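Note sheet for the following structure.
Every protein chain but one is kept in place in this view of the complex.
Here is chain A:
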Amino acid sequence: MSVAAYSVGEASPRQKLLAGVLVVAYALVTMIPLVWIVLTGFKSPPASISYPPQVLFEPTLEGYVNLFTTRSRQTPEYIESLGPAETWYDALVRERNMVITGKSRFAGRYMNSVIIGFGSTFLAVFLGTLAAYAFSRFKVPLKDDLMFFILSTRMMPPVAVAIPIYLMYRELGLSDTHLGMILLYTAVNLSLSVWLLKGFVDEIPREYEEAAVVDGYTRFQAFVKVVLPQMRAGIAATAIFCLIFAWNEYAFALLLTSGTAQTAPPFIPIIIGEGGLDWPAVAAGTTLFLVPVVVFTVLLRKQLLRGITFGAVRR
């Protein structure tokens, strides 16, 4: 099923050209918002709200400095009294009559996203691999119902689920903890992980395990030594999908965390500068937050279809 399956023969060169022009036009338009946000990250605050919007501007790292620091406004005399700026970012901030007073919370929130993302991904993929193998290879009573049950947990509106989770976590002392968020994201990702991984296990011929068992392996050994190595690519793809979900999640993070375990998505929109949102800083945070996802998307492009249909559509 490669090129031959596309349509009868080939489209005429003129048709191809027209199709190409239209698709490229759409792709370029669709990229404007992203490119614009990346550019805004390198603008100064005044340049970010100038009219008309500036396409060409003098790039500055002010947005990134503001993103990672807290600052206070000082009189020029006070700044003078500090002596020359020691670092380039000190100098940058002083141009606006500001002094860096400390680190902002962004780095911490970003790290929370990393910890909770990787923690929940690991657990979801670990549990999912086991369940997927059992679902694929053994007769499980009520298999279809169980699989539907697992999928249905993902379809629930997050805000509705958050009400009882909020109460439960309050009782258990899991509110605003990394562990609480990891467990929650694991549960939400489990459905995707089981469904996707089952598809991958289904594709591995049973003959390999049978041969291993005949050779004296126990069923468990056959799973670990024969099946798992063949699932590597599938596990990697599944892990990336789980990671992206946990990374992007907002509703639970907003409602169940406030400080210690807060992830980046609820934090980025509230990066305040003087007189409202600090757009270059917000754009800088957005850029740093989105870049990993874009990289993963490009890496995953062949598996994307599978990921977004829970493994039902494979090509």
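Operating definition for what follows: contacts are C-beta pairs under 8 Å (C-beta built on N, C-alpha and C of every residue); 3 or more make two chains touch, one makes a residue touch a chain; residues count from 1.
Throughout what follows, contacts and distances are computed from a predicted model.
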Candidate names "Heme exporter protein C", "RsbT co-antagonist protein RsbR", "SpoIIE family protein phosphatase" or "Sugar ABC transporter permease"; UniProt protein name, chain not shown: "Sugar ABC transporter permease"
Of A:Ile116, A:Ala131, A:Leu192 or A:Ala261, the one touching the omitted chain in the full complex: A:Ala131
Residue among A:Ile37, A:Ala85 or A:Val114 touching the omitted chain: A:Ile37
Residue touching the undisplayed chain, where the options are A:Leu82, A:Met111 or A:Leu167: A:Leu167
Contact set of chain A toward the excluded chain (per top definition): 1, 3-8, 10-11, 15-17, 19-20, 22-24, 26-27, 30-34, 36-37, 40, 49-53, 127-128, 130-131, 133-135, 137-141, 146, 148-153, 155-168, 170, 183-184, 186-187, 190, 194, 206-207, 209-210, 213-214, 216-223, 244, 247-251, 254-255, 265-266, 268-269, 277, 279, 282-283, 286, 289-290, 293-294, 296-298, 301, 304-305, 308-310, 312-315
